[in-house]
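Removed from the display is one protein chain of the complex; every other protein chain stays in position.
Letters A and B mark the chains in the order given here, with residues in each chain numbered from 1 onward.
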Amino acid sequence: MSESPSQVVRRIASLARLEVREDEAQALATQFERILGQFQVLAALDVSGVEEGASPIRPAEQRRADLPRPSLPVEQALANAPARVEDFYRVPKTVGGEE
Amino acid sequence: MKLVDSAYVSQKTGKRWIPVIGLEVHCQLKTRTKLFCSCEYRFGASPNSLTCPVCTGQPGALPVLNEEALVLAVRAALALGAQIASASRFDRKNYFYCDLPKGYQISQFDRPYCKGGGIELSSGRRVRLARIHMEEDAGKAIHDRGEFTLVDLNRAGVPLIESVTEADLESAAEAQEYLSALKEILQYTGASDCDMEKGSLRCDVNVSVHPPGERWRTKVEVKNLNSFRYVGAAIEHEIARQVAAYESEDPAQYPVQETRLYDPQRNQTRSMRGKESAHDYRYMPDPDLPLVQIDAAFLERQRAHLPELPAARRERYEKQFGLTALEAGVLASERAVADYFEAVTRASGRPKEASNWIQNELLRWVGDAELGVTRFDELQLRPSELAEVIELVEKGTIPNQAGRKLLREMAKSGRPAKLLVKELGLEQVQDLAQIEEWCRTALVGKEKIIADVKAGKDAALNALLGPVMKLSGGSANAALVRETLRRLIAQMG
Partner (left out) sequence: MRSYAELDALALREETVSGRRSAAQNVAECFARIEALDRELGVFLSTERARAEQRATELDAGRAHGESAGALFGVPIAFKSNFCLEGFESNCGSKILAGWRAPYTATVAQRLVDAGAIPVGMTNMDEFAMGSSSENSAFQLTRNPWARERTPGGSSSGSAVAVAAGMVPLAFGSDTGGSVRQPAALCGIHGFKPSWGRVSRYGLVAFGSSLDQISPFARSVRDLELAMQLISGRDECDATCMDLDALQPIVPDDEQSLAGVRIGVPREYLPASLPAEVAREVRAALAVLQRLGAEIREVSLPHTEYAIPCYYVVAMAEASSNLARYEGVRYGARVEGSGSLQSMFAATRGAGFGAEVKRRILLGTYVLSEGYHDEWYGRALKVRSLIARDFEQAFEEVDLVAGPTSPTPAFALGERSSDPVAMYLADALTVPANLAGLPAISTPCGFTSSAPRLPIGLQLIGPMRADARVLRVARAFEAATEHAQQRPPLATGAAR
């Protein structure tokens, strides 16, 4: 890695939306290095010509008919909402657009 | 192929710049339920009333593919001339936003369900499609209601196809033409309503400019285009802006790769401030969904379902029915109208008349509050009924004017033509004696006209038609009226 482990952790924490305190960041950086160091053995294997096995088996396809089922009543849908305004979920004001 | 010079000429320097434009279009598929769950979707439903554990990303919920979404997506792709993949895959596009319940969007990344295809513009230029893929829509975040942002997840999970063109377009006009053609084709196949107002069609554009003969320069993305008009305006503005930036010869001002938002109030694009550099979506295959298998039998079934497409119909209407390009264009622009026209033509054997009546009457009824019709296919008038009325008018049983009234009454009341003709007393008067009486009345005091007609100016009769029709309450047979007028005038000394 051309970045230092601490820099990596900070960058990845941002990407993963995980607030990490300074002291945590240090410990995580050390662990990152150690764990990835252990996992480096994977690089030694010859995987040329090997297919990626994203799933242990190829499930036969299953699709759904385009028939409606009752949705959750609004009250039930919002029952666990940490914050709401009328029938909306409420979050801090955003400018707009993702990220 | 028509040669079209789409170059932009700078007012400041007189130099020519070549615009390079690509479009990314999202269309909602016209299914009843969402892509991965059985919630219904209806535009304008009350907030958060159309959700379930799956589309709100509850812990433990899982997606299951809607068969009909695949059917419509494949039909759309076939109509656009794309090649369908026999196996494709859903991937997770990971990012964080308040309208994205799972923290990832299920989309297709490197194994989309089809590739290629395109649309030919009227100039003959072909706009190629780079790809089309399926994905689920996000919910809606509302920023303009108070001090918070509000989230409505009704739309989360709605099926979309995203089609991305190659950068083959060269002007705002071409982009608009492409969008119209795309909309037509998707509506024809029944895949999507493509209604920008209801959000079932959304479009982002990529624009760059370069001097002729030089290499392509930085492209800029523009979002938030809510109508075809805005698409055109945004493109034009952006071309001008980029040219001005380059012509300033100050590299600090040159366009950078970014996403800009179109502001319709000011008709300009502005930078989305505070944006991070390119997103890292960490695409990975979605382990909850099997590969999408499409076999030959499935493809054949969808091909068999494809209707004759607009371009082919326009050509046929001109050649087979002798309609003008304009007439053919209007009739073919919407499948419901085209199908209707063909049905009326089959029933009446009179394509020209069918075309006229549809264009001059029926199409104008769309949006008519009294009839309560917002879409053509909501009209309560069967093709056989219009054919019947056309027949009555052509035979002279009722005058043209009465035909219009009759049709409207039929649409409103649903009652049959024959009954209404009697009830409303619409039958054309062919009684010669009665006509003669009206004509004589109309001829009173019209010495000048009489003299003109006698002198050979037949056209002068036209001035008398109106008054006679008025006397008859519109029910006189026009041909007979003319004949009678001529006869009476000839008899006059």
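For this structure, a couple of remarks:
In the analysis below, a contact is a pair of C-beta atoms (placed from the backbone, for glycine too) under 8 Å apart; a residue touches a chain by one contact, two chains touch by 3 or more.
Keep in mind it's a predicted model, so treat the numbers as computed, not measured.
Of the candidate positions B:Ser6, B:Gln58, B:Gln293 or B:Gln434, contact with the unshown chain belongs to B:Gln58. Screening B:Gly124, B:Gly146 or B:Pro287 against the full complex identifies B:Pro287 as the residue touching the chain left out.
Even with one chain removed from view, chain B keeps its contact list with that chain: residues 53, 56-65, 92, 94, 96-98, 101-104, 149, 151, 153, 280, 282, 284, 287-290. Residues of chain A in contact with the chain left out of this view: 8-9, 12-21, 24, 28, 31-32, 34-36, 38-43, 45, 47, 50-57, 59-64, 72, 76-77, 79-83, 89, 91-94, 99.
Keep this in mind: only the chains that are shown with their structure count from here on.
Per-chain CA centroids place chain A at a distance of 40 Å from chain B. Residues 15, 17, 54-55, 58-69, 71-74, 77-78, 85-99 of chain A are the ones that touch chain B when the two sit in their complex. On chain B, the positions that touch chain A within their shared complex are 31-33, 38-40, 46-53, 56, 64-70, 95-98, 100, 141-143, 146-153, 223, 259, 261, 272-276, 279-280, 282, 284-285, 287, 290-293.
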